[in-house]
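Missing here is one protein chain; the remaining ones are kept as they sit in the complex.
We just call them A, B and C in the order they show up, numbering each chain from 1.
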Amino acid sequence: MTRDIAHLSAVELFSPVPGESVQFFADLMAMEVVARSGDSVYLHSWDDYERFTVKVTGHHTSGIGRTWLRASSPEALQRRVRLIEQAGLGAGWSEEEPNYGPVFHFTDPDGHPFGIYWETRRYQPTPKMKPSLKNQASRFPGRGSNVRRLDHVNFLASEIPSHDHFMAEILGARKSEQIMLDDGSLAAIWCTVTDKSYDLVYTQDWTKTRGRLHHIAFATDTREDILRAADVFLEAGIHIETGPHKHAIQQTFFLYVWEPGGNRIELCNAGARLLLAPDHQVVTWTQAERAKGQAWGLKTIDTFHTHGTPPITAG
Amino acid sequence: MTRDIAHLSAVELFSPVPGESVQFFADLMAMEVVARSGDSVYLHSWDDYERFTVKVTGHHTSGIGRTWLRASSPEALQRRVRLIEQAGLGAGWSEEEPNYGPVFHFTDPDGHPFGIYWETRRYQPTPKMKPSLKNQASRFPGRGSNVRRLDHVNFLASEIPSHDHFMAEILGARKSEQIMLDDGSLAAIWCTVTDKSYDLVYTQDWTKTRGRLHHIAFATDTREDILRAADVFLEAGIHIETGPHKHAIQQTFFLYVWEPGGNRIELCNAGARLLLAPDHQVVTWTQAERAKGQAWGLKTIDTFHTHGTPPITAG
Amino acid sequence: MTRDIAHLSAVELFSPVPGESVQFFADLMAMEVVARSGDSVYLHSWDDYERFTVKVTGHHTSGIGRTWLRASSPEALQRRVRLIEQAGLGAGWSEEEPNYGPVFHFTDPDGHPFGIYWETRRYQPTPKMKPSLKNQASRFPGRGSNVRRLDHVNFLASEIPSHDHFMAEILGARKSEQIMLDDGSLAAIWCTVTDKSYDLVYTQDWTKTRGRLHHIAFATDTREDILRAADVFLEAGIHIETGPHKHAIQQTFFLYVWEPGGNRIELCNAGARLLLAPDHQVVTWTQAERAKGQAWGLKTIDTFHTHGTPPITAG
Partner (left out) sequence: MTRDIAHLSAVELFSPVPGESVQFFADLMAMEVVARSGDSVYLHSWDDYERFTVKVTGHHTSGIGRTWLRASSPEALQRRVRLIEQAGLGAGWSEEEPNYGPVFHFTDPDGHPFGIYWETRRYQPTPKMKPSLKNQASRFPGRGSNVRRLDHVNFLASEIPSHDHFMAEILGARKSEQIMLDDGSLAAIWCTVTDKSYDLVYTQDWTKTRGRLHHIAFATDTREDILRAADVFLEAGIHIETGPHKHAIQQTFFLYVWEPGGNRIELCNAGARLLLAPDHQVVTWTQAERAKGQAWGLKTIDTFHTHGTPPITAG
């Protein structure tokens, strides 16, 4: 069990309406705007020890930009860079991100941009944002959905097997659950680099397009936070796609909304569920099991299989 | 960051009234009796992938027996055994525990018995205990406190520094928080071998006795589970010592009760809090900060500093 | 504002599999079997001050038997009996129910059987069921869904206007919300005799059959109780029809299941919502608003409009 990647750190989201997207994350997702640079705004969720959690960048479409991963040590970073370069997926070192030290840029086989780094800039609260308890990063916001931290990214990929290999062999992630269709092909894989049961997910893109996003997810402390968030989104006119309900796969309590830029955002809560077994046996869900819908019987909503970002434009 | 120990697995508790203690764990803590052997009864919490979580053993006193840790690989096991032996804390290999393969027995400096192993026996549900969702170990019990898994052990130790060294150097655990008194001495240390913010805790025993227990803790999925458990314990005549409330240290939402055998049991919930930073900076609490009590102002109850198991008998 | 009816007291449910229905209420709905008589079993929910909450009676079909209402005084009882008799809906006094004093039997226009009474037999806990806090009826069960009390009955009726009149003029209930179709006809009315926003509901039966049941509902203390209940029902193989979710109408947090006899059972939580205005203005929902589905966007499930009890048999 390698642990060269410590955790998922932050995500860049593209938005055609960046001002509204920032307002969504700041007001409804309880994040703090910590910096602005060019077309980008950096936001911090209240218990993230690093400087930022989401970078919203103005763009002509929606979609996901870069996903950042922190290595678990300088040596671990070097090991992974070597493997990535050997796989021909490297794009070189970058110093352009002011919140990190040197970042090694690369892509997954589908072309989703990633960055991996060791040196980081810790979040330092302003006096106003200083928490009462010194073992949390920032003051508890007490507004909107109060999400605590980034939880996972669910990519759409033009095909799954190469990403299954990429996760296991290049990044050293462990696969915890998967969907295998009746023809033996993989429809989705859930992978973890931590003790959480998943951090990075790949789902087959029904359009076979490369590089798209299914959703990014943020963790709340309680299921009640998610129920409250549903009221908050309702009042704010945010499109609630499905939920609150509980997934059968991974058993996550979930709520899916579309932020104003069009990207799907999940609020999730796993309770006390962790994947602690070092020799975890992958749980495989069949086509028939997937068709049953969610844990308590909710049918999976159609748009879950038709909405990805950026949207596919007729050519 | 070594990860040679995958997780805390199980704990043996001594009880002068083992039948009542077993009933406490089975009825109120929602565990399943999976085996009986001699004076011992094995119980399984509903989402533990291994065979058992608690072993209750009849004894003339209360207290903690052996604490089991699972290594993260066969090699990791060998590495740790070597370090333990070099430290002169080893007690040899044992095959006496039918739920594990070979277990290496050792003690911490205070003499608390431990076991570390790689091979394990997975929990296999009987038809009646088979869960509806195949990614959980056992059927959800729906009774009492519904604790999901063992969370941590908090030992009392005659002195802390040797255990601070033992945790860091022999077991490779990371220290996340600590209490340092005004004279510079450590009063308590919280250590983790996972992404949870603590798994093993040492608190200075006010009597300077060796080998005692402060409490063992079980994780619930929600804070509401803990509030409901308080009603359940009230009705069952179980002594509620303190809580529900939220610790300042580690921010855990807690409830402490004494099981019929006298051992202190905590129900705890951490929300979505994890310790993901690979270079986490230890949080040090001062004597004055400790004196402030819990997060929301509850004063620490006196018995928290006078009740340990086994009790000290006048000599 | 008359208050001649104090509250909804209890309901008789018919079941073709009464043993399984009783087990559902006892094990999963946390009720206590307090008496058996002939084909009937009486069950008590933990904070009901009267002797029983549900009477399960073996029958060749599912469906609802009698609904009991307690008058607010002996004089109130006489007033209502006079009005019922004047309306030609009376069926005379009965002493057959051992848990009440004299009960006046009557029906609504559709023929659903009712009973109204003043004298009652209070629940007296056995030593084993005695609560720790003397201001609750019975020991807190700590199992299954832990429903606290009966909340409301939702009848299907062959037509609504006569029941609208019956509720307002004969029983003196207040209407809080209603659905009015585009043609001006009423599709459903929610009526209250207490400060709760509804106790008795009439929904247009799509088959125009008389005397059927849509569902009966039980209140939980928290929404978390309902989320937990969903897991409990999943494990027990109980059909979860829809939810957990929040209704737009009345804003109730809900879960609908079918008990083994086929009757639809709701678990509901209203939070701190009460209808305290003595001059409450009826909230009218349009056909278009109803079509929008539930509060957070869940589409109303088809069976909600096709499943009533007893089922309609082809003739």
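In this section, a contact is a pair of C-beta atoms (placed from the backbone, for glycine too) under 8 Å apart; a residue touches a chain by one contact, two chains touch by 3 or more.
Just so you know, these numbers come straight off a predicted model, no measurement behind them.
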Shown chains that the omitted chain touches within the full complex: A, B, C
Which of C:Ser94, C:Thr194 or C:Thr209 contacts the chain that the document leaves out: C:Thr194
Omitted-chain contact residue, chosen from A:Gly144, A:Gly211 or A:Pro260: A:Gly144
Touching the absent chain when the full complex is considered, from C:Val232, C:Ala248 or C:Ile265: C:Ala248
Among B:Arg51, B:Arg148, B:Lys196 or B:Lys246, the residue in touch with the chain that has been omitted: B:Lys246
Those residues of subunit B which, in the complete complex, touch the missing chain: 223-224, 227, 230-231, 233-234, 240-246, 253, 295-298
Those residues of subunit A which, in the complete complex, touch the missing chain: 28, 131-133, 139-140, 142-144, 146, 222, 224-225, 228, 231-232, 234-235, 237
Touch list for subunit C against the chain that is not drawn: 1, 3, 6-7, 47, 49, 70-73, 133-136, 148-149, 151, 177, 194-196, 219-224, 248-251, 269-274, 276-278, 280, 283, 295
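Assume only the chains that are shown with their structure count from here on.
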Averaged-CA centre spacing for the pair subunit C and subunit A, given as whole angstrom: 44
Separation of mean Cα positions, subunit B and subunit A [Å, integer]: 32
Where subunit B touches two or more other chains, by residue: 133, 222, 224
